[in-house]
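Take a look at this one; I'll ask things after.
Omission of a single protein chain aside, the complex is shown with its protein chains in their original locations.
Coming up: chain A.
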Amino acid sequence: MEEFQNGNESSFNSEEADNIVKECIESVVGKDDYSQNQVNKWTSGIVERCISQLIKLGKPFKYIVTCAVMQKTGAGLHTANSCYWDTAMDGSCTVRWESRTMYCVVSVFAVSIA
């Protein structure tokens, strides 16, 4: 029995994930200003939506999605990732989004299981 493994298909497509994440952020916080009361709802809404959209891709991956929302006050923020995984199959994608009053940084890590 021959198994065809198309290398492109089974590795993580970060462009696709990028578009999905951008759309999720826009739909949850696109029009709002930073608000201490809402921020909890926003971050959970964004990660929830991202994961559901990623699941719909139907790929054999485990996903980790993190989202940070920060008020714009002129402070700096840096994120760095270090990963020990299979570089051929696994991948990550980080999206930075900003509005007039806040920054939003979403990272998606996809770890293959096949």
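Quick notes
Throughout what follows, a residue touches a chain if its C-beta (ideal position, glycine included) is under 8 Å from a C-beta of that chain, and two chains touch if they have at least 3 such contacts; residues count from 1.
Note that in this section contacts and distances are computed from a predicted model.
Missing chain, UniProt protein name, picked from "Dynein light chain Tctex-type 2B", "GPI-anchor transamidase", "Auxin-responsive protein" or "Epoxide hydrolase": "Dynein light chain Tctex-type 2B".
Listed by residue number, the positions of chain A touching the unshown chain are 34, 36, 39-40, 42-44, 47-48, 50-51, 54-55, 62-86, 90, 92, 107, 109, 111, 113.
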